[in-house]
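The block underneath contains the structure these notes are about, expressed in C-alpha cells.
Only one protein chain is missing; all other protein chains are in place.
Chain IDs A and B follow the sequence of writing; residue 1 opens each chain.
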Amino acid sequence: MAVACVLPFFLSNYHVFQASMVLSTAIALVGLNILTGYSGQISLGHGAFLAIGAYTTAILMDKFDVPYWATIPVAGLVCLVAGFLFGLPALKLEGHYLALATFALAVALPQLLKFRYLEPWTGGVQGIVIMKPDPPISSFMGLTLNSDRWLYFVALLVAALMYLVAWNLLRGRIGRALIAIRDQPTAAALMGIDTSLYKSLAFGVSALFTGVAGSLSAILVAFVAPDSFTVFLSITLMVGMVVGGLTSLPGALYGAAFVQFIPNLADQISKAAPWAIYGALLIVLMIVLPGGIAGGLNLLWSKVTNRTGALQ
Amino acid sequence: METFIHQIVAGIATGGVYASLALALVMIYQSTHHINFAQGEIAMFATYLAWTLINAGFPYWVAFFGTVILAFALGVLIQRVIIRPVENAPVLNVVVVFIGLLVILNSLAGWIFTYTIKSFPSPFPKEPPFGLSFISSHELGSIGVTIVLLVMLYSFFRFTPLGLAMRAAAQNPDSSRLVGIRVGWMLALGWGLAAVLGSIAGMMIAPIVFLEPNMMSGVLLYAFAAALVGGIDSPGGAVLGGFLVGILENLLGAYVIGTELKLSVALVLIVTVLTIRPAGLFGKVIVTRV
Partner (left out) sequence: MKKRHMIIGSVALLSATLLTPVLAQKKYDPGASDTEIKIGQTMPYSGPASAYGTIGKVQAAYFKQLNEQGGINGRKINFISLDDGYSPPKTVEMVRKLVEQEEVLVLLGTLGTPSNTAIHKYVNTKKVPHMFLATGASKWNDPKGHPWTIGFNPNYNSEGRLYGQEIVRTKPNAKIAVLFQNDDYGKDYYSGFKDGLGDKAKSMIVAEASYEVTDPTIDSQIVTLKGSGADTFFNITTPKFAAQAIRKVDDIGWKPTHYLNNVSASVGSVLKPAGLEKSVGLISMLYIKEGSDKRWDTDPTMNDFKALIKKYAPEVNPDDGNATYGYAVSQLMAHVLKQAGDNLTRENIMKIAASLKDHQIPMALPGVLANTAADDFALFQTMQLVRFDGSIWVPFGKPQSVR
C-alpha cells in the first residue's frame, strides 16, 4: 500500500494514467468476482454497467455541473438499482441462458446510448467530452500534484474503499450465503436462503462496483462515447477476472494489470498479429495456471512455506 | 402487403444464416456440453481456406469438400491440443480458452488474408428462383443445405450407435468410460464435426455478407440467441430459432421500432422468452438433484 502511495512521484504522467486505469478496472473486476466467483452467476454483459456508470458521471458533470467526486457514489447507486432490476428477471435463468441474456445487454446498450431521443442527454454518437479535474492543492509536502497524480490518488482511495467493502461483505453472512447458493443452490434454498433475492442483490452489488469503476474511468479518460463500450469490453472484463483468479480479491488487481498491459506488450512483440499472441497467452495461462495468477501465486507461496517448514 | 411478405422472406433468408451457425453450436454442445464462442471464427477461417483453394484454381466442389476435410482436421487438432488440457477445468476457464482461440483465429486471418472484403462464389445459379425478386437462389439453396444438415445431424445423434456414444460421452463421461466408450476421441470427433458444420455454414454465409475476418462476429450473437431460444440441445429447435430470430429482427426493424432500437427490443424479447421457458422453446428442462 505504501508503494502504491509513492508510485506516482516516480513514474511519468503517462504511466500514472495507466496505473489509475488499472485501479479502475480492478474495482470492476472485484464487482464481477462478487457475482461470478462468489455467487457463481455468469455475466458477459458487465461492460453495460461500466457504460451506465461512466455516462452517469458524464451527464452529471456536463449537464448539471456536479463536481466529479460527487458523481462517483451516484453512479454506483444508479448501477445498483439497474443491476438489481436487471437481475430480478434475468437470474431466473441458469448458466448459458444467463450468459446470453447478459451478452444481449452488452450488445444492446451501445445502440440505446445512440438512440436519437436520448441524444440531448447522452450526446448520441458524438459522446460527451468532460473537463479533466484539476487537483485542489497544487503541491503536498513539497511534491507537485498535477491532474494525473491527483486522480491517481482519488482512484486509489476509491479502490481501497471498495476493496474493504467487498472484503467485509464476503466475510460475513452474505458472503457465506452467496457461496452456498453457488455450490449447492437447491440445498441453500432448503435451508431458508431466499436464493433469488440474494442472487439479485449480488447482481446489484456487483453492478454497483462496476458502475463506480465506470465513473472513475470516465473521469480519467475525460470522454465517453458508445464506441468505448462494445461487447469486447464485457468479454475483456470476464477474461481479466478469470486470469486474475476467481474468488480472489487481489486477483482483481492482477487481472486488471493483465488486460491493461498485455495487449500493449503483444503489440510490441508482433505488429502483424498481436491479438494472436494475446490469445495464445490466454490459452497457455489457462492450461498452466487454472486458478489464475492469484491461484498461481498462492501455489508458489504454499510451496515456499512448505519447503521452509520441511527444513525445520 | 407485398413488402410484408418481402420482409418475412428476407427474414427467412438471413435466418438461414443464423440457423446454419446455430447448428454448429448445437453440435458442439451436444458432444461436449460447452458453448464454443470460437465457432464463428473457426467457420470463418475454414471459409478462407476454401477461398485459397478456389483462388489456386480448384473447381468449387473440389474446394468445398477439400475444406470440409481440412475443417474436420482443424477441429480435431484444436480439441486434442488446446481443449483437452482444460477439459476438467471450471467452466469459465474453458470459456477464456475459447475466447483466446477466437482472438487467435481472427488475428491470424487478418494477418494472412488482410481485412479487405473478398467475394466468395456460390454454387447456386445466379438467377433468382422462380422469378422471385426478394430471395436469391443462393439464399434459398443455403436454407436447403441447412435443413439437409439438420436432418443428417438429428438422425446421426438419434439413430446411430456412434451418435449415442457421443451424447453419452458428453453427458456422463465417467459412466461412458465404464462402458468402454473412448471419451477423448468422442470429444475430438464432436469438435471435428462441429468444425465441418461451421465450415459449410461459412461457405454459405460468405457469398451473402462478403468474406472478411469479422464476418462472423455479428452472426455469432444472433446464432447464439437462436440456439438458446430454440433449445441448446435441440438441433431442430436451433434451426427454427435461427429462422425466428431472422424474421423477428426484420419485422421489428421494419414495423415496430425502427432499426435504431432493434437490438434493445431483441434483448427484451430474449429475456422474456427465457423467463417463460427457461430451457428454450424446444429444449429439455434439466432437473438437478441435490
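Definition applied: a contact is a pair of C-beta atoms (placed from the backbone, for glycine too) under 8 Å apart; a residue touches a chain by one contact, two chains touch by 3 or more.
Quick caveat: nothing in here was measured; it's all calculated off a predicted structure.
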item: Sole contact to the chain not displayed, among B:Val17, B:Leu150 or B:Leu269; value: B:Val17
item: Residue in contact with the excluded chain [from B:Gly198, B:Pro213, B:Gly231 or B:Gly280]; value: B:Pro213
item: Among B:Ser136, B:Ser176, B:Ser199 or B:Ser234, residue touching the chain not depicted; value: B:Ser136
item: Sites on chain A contacted by the missing partner chain, in the whole complex; value: 12-14, 17-18, 21, 107, 110-111, 114, 124-127, 129, 217, 221-223, 225-228, 230-233, 267, 271, 274-275
item: Where the unshown chain meets chain B, residue by residue; value: 2-3, 6-7, 10-11, 13-14, 17, 107, 110, 114-119, 128, 133-134, 136, 205, 208-210, 212-215, 217-219, 221-222, 249-250, 253-254, 258-260, 263
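Throughout what follows, only the chains that are shown with their structure count from here on.
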item: Partner chain B, residues of chain A touching it in the complex; value: 36, 42, 89-90, 92-97, 99-101, 103-105, 107-109, 111-112, 114-116, 184-187, 190, 231, 235, 238-239, 242-243, 246, 272-276, 278-283, 286-287, 290
item: Chain B to chain A touching residues, read off their complex; value: 35, 82, 85-86, 89-97, 99-104, 106-108, 110-111, 221, 224-225, 228, 232, 260-264, 266-267, 270-271, 274-275, 278-280, 288-290
